[in-house]
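What follows is a short report on a single structure.
Yeah, one chain of the complex is gone here, protein chain that is, but the others are all in their spots.
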Amino acid sequence: MNGDTSADDVANNKVLTRQLPTAADAAAIERGKYVAIASDCTACHTMAESKLSLAGGYLISTPFGGIYSSNITPDVETGIGNWTERDFFRAVRHGKGKQGENLYPAMPYNAYVKLTDEDMHDLWMYMRSVKPIHYQVPETDLGFPFNIRLIMMGWNLLFFRNDSFQMDLSKSVEWNRGAYLVEGPEHCAVCHTPKNIIGGDSSKYLQGSNLSEWHAPDITPDPYTGIGLWSEQQVIDYLKLGSNHVAVASGPMAEAVTNSTQHLTDTDLKAIAVYLKQVPASKTIRPTSIAPDTAQMKMGENVYSANCTACHNSDGKGIPNLAASLAGNPGLMADDASSIITTILQGGRGAVTVGNPTSAAMPSFAWKLSDEQAAAAATYLRNSWGNAAGAVSADEVARARAELKLPAQMAGQ
Amino acid sequence: MKRREFLTSITALSVASTIPNMSQAEVVNGGQPWVPGNVKTPLAPPRKGGLQYLTQHEFDTVGAIAERFIPADETSLSGKDAGCAIFIDRQLAGDYGNAVAIYRLGRFVKGTPEQGPQSPLTPAQRYRLGIAALDKAMQQQYGKQFLSLSSELQDQVLSEMEKDALNLGEDVETRVLFELLLQNVREGFLSDPIYGGNKDMTSWKMIGFPGARYDFRDLLPKKGLKLNIIPTSLIDNTL
Partner (left out) sequence: MNNVRPKADVAIVGLGWCGSLIAEELSRAGLNVVAIERGPWFETSTDFPPSVDTDELRWDTRRSMLLPPAVETTTFRNNITQTALPSREWNLNELGYNVGGSGTHWAGMAWRFTPFDFEPYSQTIKRYGKSQIAKGVILQDWGITYDDLEPFYDRFEKIAGVSGKAGKLKGKIIPDGNPFEGNRSSEYPLPPLESMRLTDIFTEGAKKIGLHPFMVPAGQASRAYVNPLGVRMGPCTYCGYCLYYGCGNFSKSSPNACVIPALMQRENFTVLTDSAVVRVNTADDGKTATGVTYLDKNKKEWVQPADIVILSAFQLQNVRLLLLSKIGIPYNAVTKTGVVGRAYSFQTVSGAALYFRNENLNQFIGAGALSSQVDDWNGDNFDHTGLGFIGGAGILVVARGARPIGNADSLPPGTPRWGKDWKKAYTHAFQNATFIFGQGTSFSHEDYYLDLDPEYKDDNGNPLLRVTFDYNDNDRRSAKFIEEKSVEIGKSMGAEQVIGTNSASGSYSPYNFASDHTIGGAVMGTHPETSVVNRYQQCWDVHNLFVLGASSFPNNAGYNPTGTIGALSLWTAKAIIEQYLKNPGPLVKV
């Protein structure tokens, strides 16, 4: 049953979050910190440009209105200081607030439902150890009818699978660890699995999904648009360093790398790589490459040569760990070209990691290129050096430019 | 830290990056700031038509001077047709014309040649005073303004100015004015078209300069050879 939170009854219902942990709790807190990093709580629960860690107040905008993340520090008045461990479990794994109200699935409880009891306990211990911050988060007011949280019950019935993590005994321990991390704490499907019209996961698991001006790529082992041609080590490099032989994490993924995946242990990263390389491949069909002599391709070549080769090279191979290779870059060839359009228009920055503090940024070209030129460049990249993908139109670029609120090409004389 | 903003079930999304603590203006700690879509572009190019500083007569006079400095021939447009006067008008209306970068405090005292310019006049002021003085001198000598003189006579007058052999009155340092005009016309001829001059990259085509390009590695094997690179400019819709 979807509303059934009995799995959380294992958690203690007396000790309050505000109670300071003791020295004996140090090991649990350390483990819990790792779970928090793997789950990337700070992503939503810390405001932009703020040092008020986990104090909430981050406004997640939705077509229905803005949802503020909550203060999850142990502060009594404004945080979760008066919550018991069970309250905490029910919120994280089942989307229930302290009074039993439904949380909006901005909180990815449909992924966190898979967190084990042990990880949840450690996570709670960590939350008890963070600095309490007195910060009253603004009320979330979505407006009728979405302010009626009961509606979430219907959503839950359709899409929330109230199942804890189940090991697949036919697979290795390593695979299972990878499955747990990907399905649970790291909640990769939240971005990488395409959604249906009311926001539930479709069955195309990890096959890539549109997130407004971004496309979270296919991370199945498909050889064309996915990670099929990547070795396990190359997957690990991407998650740990923020880049590998071909790709540089940018946009929303850059942040996931910086705050979460770069801090995972090498063993856990390998487990993720092993798991990902074994999910069902998307079997995306590769089209024929567009011929280099079309008008759009020729324009694209000229634009690329004048504007891009200084970092991305005339052979499309980029600079290792600085500028992505465009040649053989699977994410670039997704049917949905949102990411490349967004990146050309507003620039992009590679993930900052301990191993790569440079995180070189690409400049914004909105002021310099017309919609035609940006579309031609994108089409050229997607179809050169052995690449093949659909053309990008000037209209798509124009729409993205408007959505991103970027200026038009600067006028000539 | 700036968070990625997205919702599991809804598609509204905005960009994410790792930005350090900038809550206190100008205190940078914990990372390198970066904001998407933010580039220090060149100043917006001129509006089509309309003058921002020069009067129509001054504009025409500057155009005539530009044409003498850089006449039209098979190698390029004239300085006038290339837009040098438009360029100069826009420059004089901006920071350059108003000497914003120049030190203008304290007494203005003429010094040794080594001590360089010690005048309170901004470039914009020099043009205004200089063109008026030039016209006055031409009126006295030839009964016409500079603009109405024949090309040969204009060349002669400019040569005199170059040699500092034309008295334009106390307020105008003739040689300085000449060098200013020559420098600005050259700038208008040879700078990126975004600034109003160098129409269709006429000067770059003349001298064989590739313009706004940044990667010549593929041409390194061709050193010493004539390269015939098609020039491009900052904004170039002919690409």
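Note that the chains are named A and B in the order they appear, and that numbering of residues resets to 1 at the start of each chain.
Note that in this section a contact is a pair of C-beta atoms (placed from the backbone, for glycine too) under 8 Å apart; a residue touches a chain by one contact, two chains touch by 3 or more.
What you see is a predicted model; the values in this text were computed from it and never measured.
Residue-wise, the contact with the chain that is not shown comes from B:Q118, picked out of B:Q118, B:N167 or B:T238.
From the set B:A124, B:V157 or B:A212, the residue in touch with the chain omitted from the display is B:A212, counting the whole complex.
Within the complete assembly, A:M362 is the residue of A:A11, A:A324 or A:M362 that touches the hidden chain. Seen across the whole complex, the unshown chain contacts chain B at 20, 25-35, 38-42, 68-71, 73, 75-76, 96, 100-107, 109, 111-118, 155, 158, 162, 182, 185-187, 190-192, 195, 203-204, 206-217, 219-220, 223-227, 234. Summarising the interface, chain A meets the missing chain with residues 307, 309-311, 319-323, 347, 349, 352, 354-365, 368.
Going forward, only the chains that are shown with their structure count from here on.
One inter-chain figure worth recording: chain A and chain B are separated by 47 Å, centre to centre, where each centre is the mean of the chain's CA atoms. By the touch criterion given at the top, residues 42-44, 46-51, 58-64, 67, 105-106, 108, 110, 155, 159, 190-191, 195, 198-200, 210-214, 251-252, 254-256, 258-259, 299, 302-303, 305-306, 309-310, 314, 342, 345-349, 351-352, 359, 361, 363-364, 366-368, 370, 373, 404, 406, 409-413 of chain A touch chain B in their complex. Within the complex formed with chain A, the residues of chain B that make contact are 1-23, 31-32, 34, 36-39, 41, 44-46, 48, 83, 86, 193-194, 196, 199, 212-215, 217-218, 232, 234-237, 239.
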